[in-house]
Every structure is written in C-alpha cells, then in structure tokens.
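Quick notes on the structure that follows.
A single protein chain has been omitted from the complex, and every remaining protein chain is retained in its original position.
Coming up: chain A.
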Amino acid sequence: MRKNLTQKTILIIAVLLVFVFGIIGLPSGLSGKALKASLLKRISLGLDLKGGTHLVLQVMVDEAVNAATDNDVSHIQSDLQQNGITGATVTKPDATHPETLAINGVPLDKAGDLRSLLESRYGSEYDLHSGASGSFTLTMKPSAEADLKSRTLQQAIDVIRTRVDSLGVSEPVIQEYNLGSNQILVELPGVDDPGRVRDVIQSTARLEIHEVMGGPWPDEQAALQALGGAVPYDSVLLHTAPGASAPGSGNDVYQIRKTAEVAGTDIRDAQSSRNPNTNEPEVVFYLTTAAGNHFADFTAANKGKSLCVVLDNKIQEVATIRDQIRDQGTISGGGITEQQAKDLSMLLRTGALPASIHYLQESTVGPSLGADSIRQGVTAAVMGMLAVMIFMLVYYRGAGINADLALFLNLVILLGFMGYTGSVLTLPGIAGVILTVGMGVDSNVLIFERIREELHAGKSPAAAVDQGFAHAWTTIIDTHVTTIVSAAILFLFGTGPVKGFAVTLTFGLLANLFTAVFVSRVIFDANLNRKQRGEAISI
C-alpha cells in the first residue's frame, strides 16, 4: 500500500513538472518578467487578445471554370480550322452555365470526324452529346469541374499566403474556411489597418503580353466599324489603362490576339526600379526559360509588329518590336508611385490570383481592447478561482485543501496542454478556463458528498473514501461526457474565438478526470495512512 502510494505520488509530481514545463518552458530567469515572457512564448494569444484583423474571403471559382472553357473554345476553333471544317461555330450558349460549350453548323459529312476528334482530345474532361443537324454539346464533367474549383481555391490560398508573407505580417493564418464553400479565412495578428492588406490581397494581378493586331481607335464603335462590324474570332478588343504608355489619346481601344504570347504563369521574377532616362518608377519583369525561348522566337519572327502588356484586362503599354526580346520586359508610365511599383512587382512575383475575391467578413480588434480584455479576463479568472477555493476550504476543511490542490493541478495541466499543443488562448478561451474551475470542482463535491453520506451511514473513514470514489465515478463520467459532447459540437461549428473556448473547456474537463479522481484519491489515501485506524477524517 505504502509503496504503491509512493509510486503514485511520483507519477503526480512528474505530471506536474511536465506540464509546468509545457506552460513556461525553461525560463531565462525567475523574475516575473522572464516568467511572463516565456509564458507568452509557449501560449499564443488569439486575435481578440493581441489585436489584429480577421477576414473571410469568397473565391469566385466560377470564373476559373469560365476561363478554362473560354480557353477550350479557342482551342476547338483552331482544331476545326486545322481539320478543314468550315462554317461551324463554337459558343458558350448560357452565361449562367460556363461549363457548357456548343458547336453548331458542322457539315454532316464531317460530323463523324469531328466526333472522334473531340472525344480523343476533350473526352477526359468533357461529356460529349451530339444533337440534330451537325450540332454538339460539350459539358465539363462534374468531377473535372469540382477538381478545377478545388485547385483554384488552393491556388488562391497559396497566392494570398505569399502576398501576406511579403507584407511582413508575423504568424498569419490563411486556410480554407469550412463554414461556407470556396471561402478562405485570413487572420493577421497585429494588423489594425486592413486597408492596404485588402488592396494587396484582392488585386488579381494577371499580367499578359499579347500581339497587337489593330488600333488604336477612340472607342469600340469605331473599332467595330474599322473591322467590318465583327471582331475576328481569334482576337478581342481591349481598352488602355488610364495613363498607359501607348500611342493615341489615352482611353483607346486596340484589337489584340486572343491567346497571349506570355501569360502570368510565365513570369519568373519582377522588381521595382526607376527608369534610367525619366527617373520614373517602373516594374521590370523576367520570364521563365521556356517562356523566354518562345518569346524570343516570336519577337525574332515578328519584328516591326506591336506588342502590348495587359494587366488585369487593361492595356498598360504598347510597343513596337525592334529587336529580338528574350526574357525581360518593363511596365512603366501612368504616373505610378514608388509604393505602387513595389506592390505590383510583389504581386507579379507571387503570381496572379486564379479568380477574383470578394470580402464577406472583416473584424478588427484594436490593441487597446485586446489589452483590456486580457486584464479583465485574468481578473475574472483569479476572482472566480479564489471564491471557489475559499468556499471549498470553509465547507470541507481538510478535504477542501485536497480539492484546492487538485484544482490547482487541473489548471496547470490545462495550461501546459495548451502550451504543448500550440492552442490559441482567446478571450472566450479564458472564460473556458474559468468555467473549468467551476465545473472541475463539481467532481470533488460529488465525491466528498458521497463520502459524507457513507460516513453518516456508519462506515469507517477508509471504507467511506473507497465507496465515495467508487459511487461518484460513474456520475462524474456521465457529467463530463455531456459537457464535452456539447463542447465538441461547438468546436465543429464554431469559429475563431469560440473554438478557443471549446478547446479549453474540453482539455480542462479531461484533465479534471485525472486530478479530481486520481490525485484527490492519492491525497486521501496518504492522509488515511498517516492516521490511526478509525480516526476521523476532516471533510
């Protein structure tokens, strides 16, 4: 018995040490300041305590589907041309269903050829249906569509992460937000001016270089007139950005080739600098090797023609090809400021967002509120704990010390656990700690009341303690399970701070099973051991 007890005591002390280490690690000193610093290093505070911005963003994944099918429309068009199928048109008949393509007016004698062509080239991603009189419908397979959407979301998360990192925000959280579909959760600790972050996150920054086929014209009508009423299928009309460095009067319209010579993914690096001649801020970008080779071939073969740099569907710059260009280009003009040049080069480096992004929610906690919350939360915790401890001492006397020790150990384990798992302490999380104190001591009350009852029934102290623990055990399990079940549901459904509450409450109650039942029992046994047989216990 005595040996057994020693082993258990050693176990308890070991647990205590392990979790104290979890809370403060190895502090650099024993002064209050050093302890506080090492405490803050182990237990990270939530946004609501240290201040910062929390954003929920919606990724418009349908745009990515739209872009993918647009691409395939032009591919099919060139396929038709290469195979000598004339008179057929490829369209997207329904704007609300960007995943559906229609081919109409295919000559009947070519329908069979086209069918096998479409099946071999697009069969893996599209379901093909042939209709009457030489028409076909291609619908993107649901699996391919879902795959594309989840890839788009992941890509958006990656791009936003790189951009936020480049802003120098420490410990940001960027992850899929499971509450809605295709949403992203962004948490930026210490950022209380979300304006610039917002601009940086939201810019699509799609940079492309296209061949210029005609223009400039003052507006679209003039352009259409010059082109004979319709824009050829392989080209589009685009406006210049305000202040773009291009010939013409400013807001002009150009006809450019639809497929880009250089796309956003072809950019290897970009830097902001100043133009050596004008000393204006500009952005220099460099292409990847493959894209550079393609671009060199293209520029060598097309000297004298014009190219344009397109950023987010606006023409930034139009220039004539004088010489072969390998892998470098610049964006300048438009009176961009140094900050804009810096941000743009960063955006180009990180790559384009695959789809645009809408803001759904933003919540910012200023640092002064966070500091107040910490103070109030800690005050409430200390007061609540003192009240409970004093009550237990007064009501149960000797056993009250037992309960208070168990309670203290319970808190140490809870905080240590949080330190080990890297859980975030939020203001509701502090509330969870306070509730753990209140609910944790319930287990002691259940046990002590049962022991008193057994003593009243005339049992010896040792038997009463034994019976008290045995009978209260099932009840304690039941009460813990119900509270933990609702905390788990809260964890699944909750967000941010509320999740922190669910975590602390659950950890706290689990630790309570150990402290209120095991530790408390050991203290009782040690007490009984010291006493004479049959001597009363203080409860």
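To be clear about the criterion, contacts are C-beta pairs under 8 Å (C-beta built on N, C-alpha and C of every residue); 3 or more make two chains touch, one makes a residue touch a chain; residues count from 1.
Throughout what follows, contacts and distances are computed from a predicted model.
Between the names "Protein-export membrane protein SecF", "Maltose/maltodextrin transport system permease protein MalG", "FAD:protein FMN transferase" or "Phosphate-binding protein", the one given in UniProt for the chain missing from this structure view is "Protein-export membrane protein SecF". Within the whole complex, the absent chain has one touching residue among A:194, A:215 or A:419, and that is A:194.
Within the set A:64, A:103, A:223 or A:505, the residue that contacts the chain not displayed is A:505. Residue in contact with the omitted chain (choice from A:179, A:226 or A:300): A:179. Residues touching the missing chain, restricted to chain A, are 48, 51, 56, 58, 168, 179-180, 190-195, 198, 358-373, 376-377, 379-381, 383-385, 387-388, 391-392, 394-397, 427-428, 431, 434-435, 437-439, 441-442, 445-446, 449, 452-453, 470-471, 474-475, 478-479, 481-487, 489-490, 492-495, 497-498, 501-502, 505 (touch as defined at the top).
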